[in-house]
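The complex appears here without one of its protein chains, the remainder shown in place.
Order of writing sets the labels: A and B. Residues in every chain begin at 1.
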Amino acid sequence: MDHTASPAAPARPETAARPSRLTRLRDSDLAHSFRAHPSAMLAAAVLALVALSAVLAPLITPQNPYDLAALELWNSEIPPIWQAQGQWPYLLGTDTQGRDILSAILYGSRISLIIGFASVLLALSVGLSLGLVAGYLGGWVDNVIMRVGDVLLSMPFILIAILITAIATASLPAGLRDVLAAPILIFAIAVPSWVQYARTVRASAMVEAKKEYVQAARLIRVPAWRIMLHHILPNCLTPIMVAATLNFGLAILSEATLSFLGVGMPPDQPSLGTLIRIGNQYLFSGLWWIVVFPSVQLCLIVLSVNMIGDWLRDALNPKLR
Amino acid sequence: MQMRRILLASAAIAAFAGTAQAETVLKWGANRDIGSLDPYSYGDSFTINVLNHVYEGLVRYNRDLKIEPALATSWEILEDQITWRFTLREDVTFHNGNPFTAEDVVASLERVSHETSPLKGNLPAYVSAAVVDTHTVDVTLNGTYPLLLNDLTNIHIFDKEWMTEHDALLPTDIGAGTEGYATYNANGTGPFVVESRQPDAKTVFVVNPDWWDEAQHNLDRIELTPVTSAATRVAALLSGEINFTNDAPVQDLPRLAAAPDVQVLEGVDLRTVMIGFPFRETLSTGAPNPFSKREVREALYRAIDLDLIHQRVMRGKSRIAGATVAPEIPGYVEALDTVPGFDPDAARTALAEAGVPEGLEFEFNCLSDGLVNEEQVCQAIASMWSRIGLAPKLDVAPRAVQTPKRTGGTTDVYTLGWATLPMLDAYSPLLQIFHTKEGNSGVFNWGGWSFPELDALVQAAGSELDVEKRLSLETEALQIVKDQHIMIPLHQQPMAWAVTGEVAEMPLFPDNKPRLWFARVTPDA
Partner (left out) sequence: MIAFLIKRMANAAFVMLAVALLAFVIFRFFGDPVEMMVNEQATQADRAELRERLGLNDGFATQYARFVTNAVQGDFGISYRNQQDVMVLIKDRFPATFELVLVATVISLVVGIPLGVITAVHRRSRLAQALQLGSIVGVSLPSFVVGILLILGFSVSLGWLPAFGRGETVQIGWWSTGLLTPSGRAALVLPAVSLSTFQITLVMRLVRAEMLETLRSDYIKFARARGVPAARVQWRHALRNCLMPVITLTGMQIGNLIAFALVTETVFQWPGMGMLFIQAVTFVDIPVMAAYLLLVSLIFVVLNTVVDITYAWVDPRLRDDSARSGGAHG
């Protein structure tokens, strides 16, 4: 729902010392903690399975659900295979256009994962760079960046995303829109979420920038980007990592919500949300499989991501050990 | 505003106090809300249809959709052939008690044909109106015109005094940026009175005890609730939250019919669903436009498996159409109603012969809030066209988004449903769709075609007062439409209403308009 389920813990500057060794240490710690949490392991396994099947979708699905010529209306509304009218190879049945539900789910998961991942990546890179620049340089640059952030945070996340997608969809020609549907969603979800990263990094950068070693490095003309990258960034990676994982789940949810509301992926390239929206129209027509299977898959993906994020937060938060 | 608030408050008190005796309430779950309480400010047939319960025209359609006297009792065409004299009904009063007179008719006709009125196109031949005496009106037209009465069925009559008092003599002008009084308030002569209105939530009508006509209905109240989601509408009907819907989703009809207390009323709508083509030089992609060639349009026609769409998407409820008007519409003849066989191979060959490149991309513009199962129909057709080597780009969006693209000619192939309302005559599509776009003609000619021979026939029909001759001219014009495949007719779409057991009578009309002054509800015991 809200893209920031839990505020990230503030950066802990005192753990700055030696990034590389520390990372290694933490990794092994993490690995240990991971083995101790069966739920996290299960979640990771589910997610890996989903991701693998999504990547391999073109190889293992009986149909390319995005190829209009492959849809055969005669094969529409076939129930799942275990029901009386079920038919091979439509394991989970077909929708009203003759689209194989299993294929649609795998392709849809692929879209959901790509959009979730890409939007987090975009928000991360924008947020980290702007946050570093703002915190390190300060002054009017900082002011402009943070004021833009204020404005974005003063509008509810979902509202911004709806506006961006609705505007983009309405103003693009249909040919382009097919191609750009996913990039638009990635952008729409990333726009309101970079601020959180930027603020975290900025706070840490401001503290570091005042430290003597940074001042010294400046004096001997070490390039600014080097200072930022090597000294400031590693300090705030922990909270950023947790936030990014949790935001990944939220991004997937947001994509599904937008598509459900009809401003996301178009019906001829359905994502999980689009499938649920379409299926919702047939809630009482006995075609339950159109809405139930995509919903289950969506919940499964988000649940796994959140379980990993939750575990990660606890594992990285020394207070909770 | 004030008025509305008082209305709402009294309604609330009534609801709170509980009703003393059994009331007959029709709880109508529609798929959308009316746009306004002002029929002239919102050119939309559903709004006009609903407001017809409050406002009436000079003439109206009866149960058999034949025109009969309403606020006018008789009429004649004067010597000059262009002036129509109407004798008005006496002893009719508006809901506020004002008497109905010739002044009201003149003011209403002026209002609806005012230049800011979105409805002025519904009265195309009108020039002026004049009071002859308190109950006689002369209406002057721009020429001989056979279809004035058809047009007048949907021109609602307002009270001049009321409009003057509330500064509502002109239709609400969006450009002025202020709300019109008539948008929230209504004062007609019809069988029902508006009691309260909350946009998109509920509009309540109560019976008009002083209606001039003998009521055939027994309703005390009508509660119109918009329920846009089809599934929710079905749930509401099954649980008795509503007892009538004029849009039962086709896919849910078996489930509704099987429910013990629900009755489904089915029929075929007059609305013909068609596909239109661009006739411009280039497509939206900039590529040369092949659709202006007749053979290409025919090939696309032959690539569509009409029967499959009928069976699957429309669940056998539609009527496959060969003509661009439904059989009930004057001007239709059976000879028009043939379809070329489904033959994708021939279509592919024809495309190749016409020099259409393999994988030609074009936009296919459909509405998400338009026709019955339009999204699915469009997806199915797009899939059929991809199989003959084309690459349609499906563009599905709400009407408000699509209409500018369609009228502006920035899209390619599109869907259109045409029911010939309110005229109920083949002249309607011939003039508004198939005629060359000029002046008031061809306003829905979005593809930009021009067939002079057809235009001549349409113009001749438009001034022909002899019914037989007019209809044969119209038929001839429809034949050109068919031969040229200007638009591809797909089907007349199904219409399905559903009522619960409480509703004893609900006549279904082929124009898909509920006329609740014919409805009866069993009072609660």
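Just so we're on the same page, contacts are C-beta pairs under 8 Å (C-beta built on N, C-alpha and C of every residue); 3 or more make two chains touch, one makes a residue touch a chain.
Keep in mind that what you see is a predicted model, and the values were worked out from it rather than measured.
Student: By the document's own contact criterion, which visible chains does the hidden chain reach in the full complex?
Tutor: A, B
Student: Of the residues A:Val50, A:Leu71, A:Ile162 or A:Val214, which one touches the chain left out of the display?
Tutor: Looking across A:Val50, A:Leu71, A:Ile162 or A:Val214, the contact with the absent chain belongs to A:Ile162.
Student: With the missing chain put back, one of A:Gly108, A:Pro234 or A:Gly249 would touch it. Which one?
Tutor: Considering all chains, including the one not shown, the answer is A:Gly249.
Student: With the full complex in mind, choose from A:Gln63, A:Ser119, A:Ser204 or A:Thr257 the residue touching the hidden chain.
Tutor: Answer from the full complex: A:Thr257 touches the omitted chain.
Student: For chain B, which positions touch the chain that isn't shown here?
Tutor: Residues 1, 5, 8-9, 11-12, 15-16, 33, 35-36, 38, 41-43, 115, 118, 120-121, 172, 174-180, 183-184, 198-201, 225, 227-229, 232, 235-236, 238-239, 241, 369, 398-401, 403-404, 407-408, 440, 443-444 of chain B touch the chain absent from view.
Student: What residues on chain A make contact with the chain left out of this view?
Tutor: 1-7, 39, 147, 149-151, 153-159, 162-163, 166-167, 170-171, 195-196, 199, 203, 206, 249, 253, 256-257, 260-263, 273, 276, 280, 283-284, 291, 295, 298-299, 302-303, 305-307, 310, 319-320
Note that in this section only the chains that are shown with their structure count from here on.
Student: Determine the centre-to-centre distance between chain A and chain B, using the mean Cα coordinates as centres, and give it in whole Å.
Tutor: Centres of chain A and chain B (C-alpha means) sit 45 Å apart.
Student: Across the complex, what residues on chain A touch chain B?
Tutor: Its residues touching chain B are 67-69, 71, 73-74, 76-77, 96-97, 169-170, 173-175, 177-178, 262, 266-268, 280-287.
Student: Over in the complex, which chain B residues touch chain A? Could you list them?
Tutor: Chain B reaches chain A through residues 229-231, 234-235, 238, 249, 251-252, 254-255, 284-285, 305, 308-309, 312-313, 361, 363-365, 368, 375-376, 379-380, 382-383, 386-387, 392-397, 401, 410-411.
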